[in-house]
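Just one protein chain is left out here, and the rest sit where they should.
Chain nomenclature is as follows: A, B and C, assigned in order of appearance, with residue numbering initiated at 1 for each chain independently.
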C-alpha cells in the first residue's frame, strides 16, 4: 500500500483540479462517507445532459482528493453514460484490474487501493456525488 | 436426585393435604412460576393475624405439590413470624442444611432438591403464595 | 465438507460436548429446540477470529480492522446464501430471533396506525406474541390470532375470519417449537397478500434444518437465531425484503447506523447498517456463518431422512406408553413436521419427568416452552419435549423410551 502514497498520487491530490464552487450551479450534491465524515460537494452546470462546468469541494483523505481531482480534470463534456463508463473504470481498478486507455487511464494510480477495502469508499465518494448531481438535474 | 422421588415424598405430594378452596377466603393469592407455568392458589382465613383455615389449589410438579401439602398440614395457627420461620427452614434445606425439629422437620424430605437449583423455585412457590396471602390480608 | 450420504458417527464426533457424558452416563441431548450444540468447526471459526482477526469493523484503517470487516462481510454473504436473499443488504444481524422480531415490531410497527391489525397464531412462541402485545399497547394496533387444530397446526379454515382488510402483517411461526408442525406457508402468504398484508415467519425452529429459500416462500421477513442452529449465542438474523427495509425507520440508535449526526438531529444510513446500531456481534456473526456453512455442507436429503426416521421411532415408542397415560401433543404423522415431539403424561408433571430422565442421561425440556397460549389451547400447563438434531441417533430415542418407562414406574404411574 505504501506504493499508494507515491509522489504522483500526492501531486494529483494536491493539484486539487476543479476545486471550488460554481455560482450558481445547476445542480449541487453533497455526500458524506458516514464512516469517516469525509465530505464531497459537487456543483455542476449541464446542457443537454452534458456537463459544461464542474467544481468540487472535497474535505477528505488523499485518495478521495485525488479522485476528485481526476474528475475535475476529465469530467467536462460527460453525459450520464460517459460518467457510468468512468465509474466502471474506477470499479475495475478496485477489483485489481486496469483502467481502459484514454481520459481515465490516470485511475491506474489507484491500483494499490484495490487490496484495502476500507478505502474503496474514498475513491467512490466523488464519483457517487457527481452521479447524484447528474441525477438531481435530470430527475 | 433420584433419592428425591422416594415413596415418602411421592406420598406427601399425593396426600394433597389442604387441597381445595375456601368459600369464602379472607385472602386469596395465585402465583405462577413463570418459567414453567406452575400455579399455586392459596386461600386463607385469618384471625388476629393468625391462619385459622387454609386451602390450596396446586397445579405443579411433585416438589411443589409436596411443599403445598406440608403447608396444608402445618400452617394452621401460624402468624407472619411463624410463617417466616417455616420459610427459613425451607431455605436452610435448599442451602443443604437440616430443618429444625418440630412441625417443619418434614422438610428434610426436600434435601435432594438443594443441588438442583432449577427446582428451588418449585419448593418456594407455595411458601411465596402463602406469604403473599398473609400480606394481602394485612395490607 | 461432508461427502454425500450421512455418516452419523462422523457428525457426532464433531461435538466434543457429547463425549464426557453426564452423571456417569452417555449424554442423550434431546433439548435441541432450546439450544443446539456447537460443532468443532464453528468453535474453531470463533477462536480463529478472536486470535487472528479481532477488531472493530468498518471504522479503522489497519490490518486487523480490515480483517475483521472482511470476516463480518463474509458472514453476511454466507447468511445471504443460507436464506437465498436477493442481496446482502437484506441481511440484518441482530442479537437473536427475539431481537429480530422486536426490530420489526418497533420499526415496521411504527408505520402502522391505530386500528390496523397484526395477525399472529395460538401456536406462537412468546417472542412472536409479546412484541405485538407491546405494539398494541403503544399504538392501538389490534392483535388477532389464528387458532390451532387439535393436531397442533394452524387452523387454515379460520384464515378468512382472522385475516381481514385492516390486516397489515401476518406474523407466524414457520415450525412450531412445541408440536414440530410446519406451517403451510403458501396458504398464509396467499391469505395475507389477498388483503395486502406482509408476512413475517419466525424461523427459529426451521433454520437448524437446512438452507431456507425466502424467495420461494414468498414472505417479507424471516427471523432466526444462531444458537439453535449450532452457532454461538448473542446473534441472529432478520432477513427483510430490501424495498421494505428501505422504508422502515431505524430501531436502535448509535454508532454505525447514521449518515450524519449533529447535536440537533440525526440522519440515517441505508439498510442493513441503519438497523445495526453500535458494534455488532462480530465474532458471533462469524460463528453463525460457519454454522450455516456447516449445515449446508451436509447432504440435506440424507439428514432429513435420518431425522424423519428417528422422529417416527420416537412417536411410535411414545404413543400408548404407560397404559395410555402418555399422549403426543401435535401431529402423529411425519408429513410437514420437524423433529420436535411434545407429550403429556397424565398425572405426571413435565419437570418430574425431565428430572428423572436427566438421571438417565436424557436431556429433555419440560414446561410451557414459552408458548402459554398454546398450552391454554390444549388445556395443560406444560408438556415434555424431545427435540432432535443431526447428532442424535436411535440410541438416544431408545434411551428416552426406556428411561420414560422407568420414570413412570418410579412415579407410580
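Definition applied: a residue touches a chain if its C-beta (ideal position, glycine included) is under 8 Å from a C-beta of that chain, and two chains touch if they have at least 3 such contacts.
Predicted model, so just to flag it, every value in this text is computed and none were measured.
*Asks:* Please pick, from C:11, C:79, C:101 or C:411, the residue that touches the omitted chain in the full complex.
*Replies:* C:101
*Asks:* Taking the entire complex into account, which one of C:90, C:116 or C:256 touches the absent chain?
*Replies:* Result: among the candidates, C:256 touches the missing chain.
*Asks:* Among C:16, C:297 or C:333, exactly one should touch the missing chain; which is it?
*Replies:* C:16
*Asks:* Kindly state which of the options C:13, C:130, C:302 or C:380 is in contact with the chain not pictured.
*Replies:* Of the candidates C:13, C:130, C:302 or C:380, C:130 is in touch with the missing chain.
*Asks:* Give me the subunit C residues in contact with the hidden chain, please.
*Replies:* Interface with the chain not displayed, on the subunit C side: 16-17, 20, 22-23, 27, 29, 31, 34-35, 37-38, 43, 46-47, 50-52, 54-56, 59-65, 95-99, 101-102, 105, 122, 125-127, 129-134, 143, 145, 225, 227, 232-235, 250, 252-258, 260-263, 265-266, 277-284, 351, 354-355, 357-358, 362-367, 370, 372-373, 376.
*Asks:* Tell me where the left-out chain touches subunit B, residue by residue.
*Replies:* 32, 34-35, 116-119
*Asks:* Across the whole complex, list the residues on subunit A that are touched by the chain not included here.
*Replies:* Subunit A touches the missing chain through residues 1-2, 4-5, 10, 35-39, 59-63, 65, 116, 119, 122.
The rule we apply is simple: only the chains that are shown with their structure count from here on.
*Asks:* Report which of A-C and B-C is connected by more C-beta pairs in contact.
*Replies:* B-C
*Asks:* If you average the CA atoms of subunit A and of subunit B, how far apart do the two points sit, in angstrom?
*Replies:* Subunit A and subunit B have C-alpha centres separated by 76 Å.
*Asks:* Report, in whole Å, the distance between the mean C-alpha point of subunit A and the mean C-alpha point of subunit C.
*Replies:* 45
*Asks:* From the mean C-alpha coordinate of subunit B to that of subunit C, what's the distance rounded to whole Å?
*Replies:* Subunit B and subunit C have C-alpha centres separated by 37 Å.
*Asks:* Hunt down the residues of subunit A that sit against at least two other chains at once, touch-wise.
*Replies:* none
*Asks:* Among the residues of subunit C, pick out those that touch two or more other chains and give their numbers.
*Replies:* In subunit C, nothing touches at least two other chains.
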